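Here's a structure for you.
As you look at this complex, bear in mind that one protein chain is not there, while each of the others sits in place.
The first chain written gets the first letter, and so on, giving A and B; residue counts start at 1 in each chain.
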Amino acid sequence: MLLAASAAGVARALLRASLLLSLPIAISVVLVSVFTRPGTTVLFTIGPFDATVEGVDFAAQTLVRLLAISLSIGLFILTTEARAFVFDLERRGVPPRFTFVALATIEAVPTLVERAATIAESQRARGLDTEGSVRARLRGLLPLVGPAVITSLTDVEERSLALESRAFSRPGRRHLLWSMPDSAGERVLRAVLVLALAAAVVARVAGLSLPVVG
Amino acid sequence: MLRLSGVSYRYPGYANPVLHDITLELAPGEIVGVVGANESGKSTLCLVASGLAPGSIGGQLTSGTVDIDGRPTTGRPLHELATEVGIGFQNPATQLSAVAGSVFEEVALGPMDLGLPAHETVARTKAALATLGIEELAERAPRRLSGGQGQLVVLAALLAMRPPYLVLDEPTAQLDPEGTRLVGEALRRLAETGTGLLVAEHKTDLLADVCERVVVLDRGRLVAEGPTGDVLADPALEGYGVEPPSAIRLERALIARGLDPEVVRW
Partner (left out) sequence: MTRLSLERVGFVYPDGTRALEGVDLDVEPGASVAIIGQNGSGKSTLVRHLNGLLRPTEGRVLHDGLDTAGRRTAAMASVVGIAFQDPGRQIFARRIRDEVAFGPRILGRSPERVAASVSEALELVGLTDVADQNPYDIGYSRRKLLALASVYAMETPVVVLDEPTTGQDARGMRRVGALVGTLIDAGRTVIAISHDMRFVAETFGRIVVMERGRIALDGSAAQVFAEDSWPTLASTFIEPPLPARLGARLGLGSTPTDRAFLEAIAARSGS
């Protein structure tokens, strides 16, 4: 996985992101499983807690899995442009409505952030204390959340009318203007990976114990 | 011809119609202005003329018909109507699809939705951008445009559907003077390409500049209609809550003081 990442030139970013994301979970998993997992071979004792070999073993396994998951998600996000991915899904037969929702969700984040900022500005200009004590902030929640919810709804209403004028509700496929370059090498690699995945699943179901690998 | 004949319209959940017995015609290449006080029914008229009311938002035409070239619009699928009449609103931010990464994609969205082949979509998109003179915006992110630029992109996106008629509800309300000027010019260009435009506006100075005809709404009824110069100079206009254009206002003030109104005409 790291090899693939360094090929894409994102190894450093990938390591940082997945460590940041998985570190808090990893620490708690290690603590909980090392000390609470029932086992027979006690390594050492802290207060009422016994650290067992079984616990350490379980923690190690979980850690590797966690790392595998976070590394693969991280690699996907860092190397795939979301828009290109969504368009490719549509090209492969996913309905345009799904594509729209997916893209709208991606684009909604910066819009929401901007909206939240202007609402906070408006209410602070009316004396709302968003910098003060927790109590003051809690009291100020409705004036901040209210306009965000209401304007989101009215915006959706307006946008859906505007989209009707652009034939959004037409059923059926669209001809996309973009397609992903897809080389023979990539296709072979994809097929190999799918086969490997299938093999791993079969092996697992058949009860063979494989070492956990990323 | 886009024609409303004796149209009354009631919103869903309301007991009474908000538009009463409206008769109105819009020819290709013509710009017709709609004026009236706020809540006089201008926006509703726009929705009804575009077929979105009742088509998308429900409610009911309690009398009359809306038809395009003799074919009633009620009951027709909205994606089909979109190629015959488009509608624009005042806020560019809520009209842009929010899914396009560039202005080009934004304008291409409609033709793509129509299921057109890619080369046709590209051709239409380029043509629409060219008609509005905004080719240089093609690669820009729609979210980063100024209000005026945003409205031009909205117009281009509607234009790419090639509808013979466009209905615009206060297209310049949220724009600065430069944005208003740009949209004003765009309206003229669209009319020159043969598009018929129905434009609801408070800015009577703008309407005086671009419209051939103006209609006046008051409490859901069409109370005046005629050539722009006549309607906007009608002393009854202020009674309907509409500010006359600056030139007419000054002329009147001059006459009221016994001065020569000729100086205002140039």
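Definition applied: contacts are C-beta pairs under 8 Å (C-beta built on N, C-alpha and C of every residue); 3 or more make two chains touch, one makes a residue touch a chain.
In this text the structure is predicted, and so the values were computed from the model without any measurement.
Considering the whole complex, the residue from B:1, B:141, B:173 or B:223 that touches the absent chain is B:173.
Of the options B:5, B:60, B:74 or B:146, the residue whose C-beta touches the omitted chain is B:146. From the options A:46, A:109, A:125 or A:206, the residue with contact to the chain not on display is A:125.
Where chain A meets the missing chain, the touching residues are 115, 118-119, 121-132, 142-143, 145-147, 150-151, 154.
Chain B meets the missing chain through residues 36-39, 90, 146-148, 170, 173-181, 202, 205, 238, 241-243, 246-247, 249-250, 253-254, 257, 259-260, 263-264, 266.
Keep in mind that, in the parts below, only the chains that are shown with their structure count from here on.
Chain centres here are Cα means. That of chain A falls 43 Å from that of chain B. Only residues 47, 50, 52, 55-57, 77-79, 82-83, 86-89, 91, 93-95, 97-99, 101, 105, 108-110, 112-118, 121-122, 143, 154, 157-158, 161 of chain B touch chain A when the two sit together in their complex.
By the touch criterion given at the top, residues 83, 96, 100, 103-104, 107-108, 110-111, 155, 158-170, 172-177 of chain A touch chain B in their complex.
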